[in-house]
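Below: the structure, in structure tokens.
A single protein chain has been omitted from the complex, and every remaining protein chain is retained in its original position.
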Amino acid sequence: MAFAPKAVITSRREAAPPPARDLEQEIALAARFVRQHVIASIYHAGSGHPGGSLSCADILATLFGAELNTWPGSPHDPMRDRFVLSKGHAAPALYAVGAHHGYCDKLASLKLRKFGSPFQGHPHIGDLPWVETSTGSLGQGFSVALGMAMGLKLQNSSARVYALLGDGELQEGEVWEGAMCAAHHKLDNFCAIIDYNKLQSDARNDEIMRLEPLAAKWRAFDWAVAEIDGHDVSALLKTFRRAGATHDRPSVIIAHTVKGKGVPYMENMPAWHGSVKLTREQADDALTALGATHKEIREYLDGV
Amino acid sequence: MAFAPKAVITSRREAAPPPARDLEQEIALAARFVRQHVIASIYHAGSGHPGGSLSCADILATLFGAELNTWPGSPHDPMRDRFVLSKGHAAPALYAVGAHHGYCDKLASLKLRKFGSPFQGHPHIGDLPWVETSTGSLGQGFSVALGMAMGLKLQNSSARVYALLGDGELQEGEVWEGAMCAAHHKLDNFCAIIDYNKLQSDARNDEIMRLEPLAAKWRAFDWAVAEIDGHDVSALLKTFRRAGATHDRPSVIIAHTVKGKGVPYMENMPAWHGSVKLTREQADDALTALGATHKEIREYLDGV
Amino acid sequence: MASEAPALIGSSGDSLREAFGKALSGLADEFPKLVVLDADIAGGTGVHHFRKSHPERFLQFGIAEQNMMAAAGGLAAVGLLPVVTTFAVFCLRAVEQARLSLAYCKRNAMIVASHPGLDVGPDGGSAQALEDIAAFRAIPGMTVISPADPIETALATRAILEFDGPVYMRTGRSPARRVFGDDHTFEIGKGRIVRGGNDVTIVACGVEVARAVEAAQVLAEDGIHARVVNMATIKPIDAVLLERCAKETGAIVTAEDHNILGGLGGAVAESLALTYPCPIEFVGVKDVFGASGEPEELAVMFGLGSKSIAEAARRAIARKGRM
Partner (left out) sequence: MASEAPALIGSSGDSLREAFGKALSGLADEFPKLVVLDADIAGGTGVHHFRKSHPERFLQFGIAEQNMMAAAGGLAAVGLLPVVTTFAVFCLRAVEQARLSLAYCKRNAMIVASHPGLDVGPDGGSAQALEDIAAFRAIPGMTVISPADPIETALATRAILEFDGPVYMRTGRSPARRVFGDDHTFEIGKGRIVRGGNDVTIVACGVEVARAVEAAQVLAEDGIHARVVNMATIKPIDAVLLERCAKETGAIVTAEDHNILGGLGGAVAESLALTYPCPIEFVGVKDVFGASGEPEELAVMFGLGSKSIAEAARRAIARKGRM
């Protein structure tokens, strides 16, 4: 971890008390809900990306549960923090965490990827106003988030901007354009989180296009870098707090995760990245592994 | 300087004798010719980029004078080394070094940027077969050169590929896509040279978009990195030889240069980057500073 | 068993991308210079077949379309025959690279894009490229092809490898209906009449050819004899055939899984304006973005279905001689 020393304390987060134990538990529960909801919605859709949706569940649950100053009732509040899912194919996880926190309806958001449903395969602001920008083409969400951070700073807003990126996404040059730009403009209200699950579409990053030494890359692009376990809620909470206090530099959190986390037969399997079809049995197994009761499973899979 | 230890000696360059003193002198003379020719051609064109053409004169003179295995008479020889001017706006310098080495006519190549002349504002393979690929859009030449290096390796060729980039050009994400890709594929037949003149179109890199720490960026992208004075022919020669012996990694030479080098009133002045018009007096002054005699100046400026 | 590998979606043997991927593998020995470029999406574009059959000629560029596109220029420059593969929407990320490093350099490099148009289905509007034909058609010297079915895709794959100069070819994601038999032939630059008729001509490409044939069948029940032309090459367009059809049928419908602006419809309108101006109706997406849904469902909702084509045909016929 290499965040800049907190020379000046500016973040409102500084004043907040340290996260309580029960907050962590709340977040863990939310993450479990997210994972279950992801499986159920992809099952109903007959397609969708489970691996990368599961790997970022804890990150999303932490962001929406504790870090983001956003309110479901006022998606247009100019003071709100902004979150951008740059790895837009993890839309099911975004919809799930949104449903958990009241941004959208739980049942409706199970209707994923269907015609007429606002829950498209990739998040679309035109359908869901609380989605800050439409994504699905890797690299772009990061740049859009950067633009938000720049624009908020220009307007002296204290709102912060968060972008969640995939590791494979870092192969897009646009990300390094943005990395250079955010550092140059000292966007310390900007925090990128890398869902570092080591897998991309077809295989391991190492096979497709090596990313290591990853922290060194971000450091050389002049970002404050933290490396943590992306499933450790307590570490996530602490690291977000530190990022919020970083001065004069944007922060990146390299969150080591497991693709497919929580569903044993999916974990670390590239085959479960892609747009896949889940059988009833697979969905059942996954939900069981994710701690759903028989009743809950029936509700998830038959109640829609 | 951080080239990999020469574990295995594979380059034919290994066998060559160390560069002789008179080779260095020859190259210095060629560089002087390049600079004079650049001024003259831009004067006649009434537009063109002098600053970045002058900064890379020594690099080009060294490449064409000693490093590249290319032959003017056989531009299609599959065994030849490839050189790509990725910073295509320095075309006048490429035409000049080409003229010096017999790839094109000295007088004809003074007819820069004119309708019907093959010496377009940016190098075009369709007009000049010894131009390896058309450039002018920053970032692309580097990727094309990478493709050449990859293709040559695939075909077990021992030919090497060189690409000359501007520092501002490194802000293009495409360059970092290529940097990651070349390292991943271990393209040790690929050598990039950065004409690090610290200026780009409108101002200093530092003002436009900070590049430092530049060597750290390339190291983090897993390249063998050398940093040298880009006007020191002896250093250039040595560094090219080392790059040729580097194994399993592409090499980048960060060549510190002065934009407008050799013409005092242009040196380090951003205003002389752009597509500028030279007055007769300015051209005269520049050629004088570059060591041209009165007679030569008259030939350059009136003999066309 | 839950732990079994998941089923790939929409890539049955009858999708154009599968046909392309398999054809490419089959042609590899005949074209020893052929190399295939991928941006971490081989499972989606069909070239996983090639990766398996010819791993040494399968070049992985990671998720970096710009670098991949321009690098193809370099590969072609050193004598290889590169085929760049990704989704159509991501080809739009590298338009300028295709322009400068492929077309301007007159490279023998092929771009093959899967996942065009609404045929993408559930991935939704962000992924449904409705602009690619227009963008690539405008690049000087770029040939643009969109075959109609798996058989034609396989033939077109051979044709582009034999072709001189850069080509942009669309395949398709979803299972496609067969239009042609095994005796089908394909030639770049030639449109083909796939169904006779003299009341109106429906000029279609890609998935819309099968829908056009269906529309013609429906129209026939009402005694309307629609000619159907498979215009698999959008550029250069078969101006001679178009002129003949305009003369013989007096009204034209174009049908494409693309924005109605600038694509096949634009190409046909430009061509006929020069040779034989006549009423044209355009079937395509009406300058809006797509959405998630099943391809057939989307086709109906966005006005690309056979019913929409038939209606357009009736409108075109009604306009004949009304000028």
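Miscellaneous remarks
Each chain carries a letter (A, B and C) given by its place in the written order, and its residues are counted from 1.
Going forward, a residue touches a chain if its C-beta (ideal position, glycine included) is under 8 Å from a C-beta of that chain, and two chains touch if they have at least 3 such contacts.
Treat the numbers as computed from the prediction; the structure is a model and nothing was measured.
Looking at the complex as a whole, the chain kept out of the display touches A, B, C.
Considering B:Arg32, B:Arg82 or B:Arg113, the position touching the chain not shown turns out to be B:Arg113 (whole complex).
Within the full complex, the residue among C:Thr45, C:Gln60, C:Thr85 or C:Ser126 touching the omitted chain is C:Ser126.
Contact with the chain not shown here comes from a single listed residue; of A:Glu177, A:Asp202, A:Asp222 or A:Asp285, that residue is A:Glu177. Only one residue from A:Cys56, A:Leu110 or A:Met148 touches the chain missing from this view: A:Met148.
Taking the complete complex into account, B:Ser137 is the one of B:Gln36, B:Ser53, B:Ser109 or B:Ser137 that touches the chain left out.
Although one chain is not drawn, its touching partners on chain B can still be listed: residues 45-48, 88, 113-117, 119-122, 124, 126, 134-139, 168-169, 171-173, 200-202, 207-209, 265, 271-272, 274-279, 281-282, 284-286. Although one chain is not displayed, its contacts with chain C can still be listed: residues 66, 89-90, 92-93, 95-97, 99-100, 103-104, 125-126, 130-131, 133-135, 137-141, 235, 252, 258-263, 265-267, 269-270, 272-274, 276-282, 285, 287-289, 323. Taking the whole complex into account, chain A touches the unshown chain at residues 78, 82, 124-126, 132-137, 139-140, 143-152, 154-155, 157, 161, 173-174, 177-178, 180-181, 184.
Note that in this section only the chains that are shown with their structure count from here on.
Contact topology of the protein chains: fully connected, every pair of chains touching.
Centroid to centroid, with C-alpha atoms defining each point, chain A and chain B lie 43 Å apart. Mean C-alpha position of chain B lies 41 Å from that of chain C. Each of the following residues of chain A touches two or more other chains: 139, 171-173, 209. Counting partner chains per residue, chain C shows two or more touched chains at residues 61-62, 64, 66-67.
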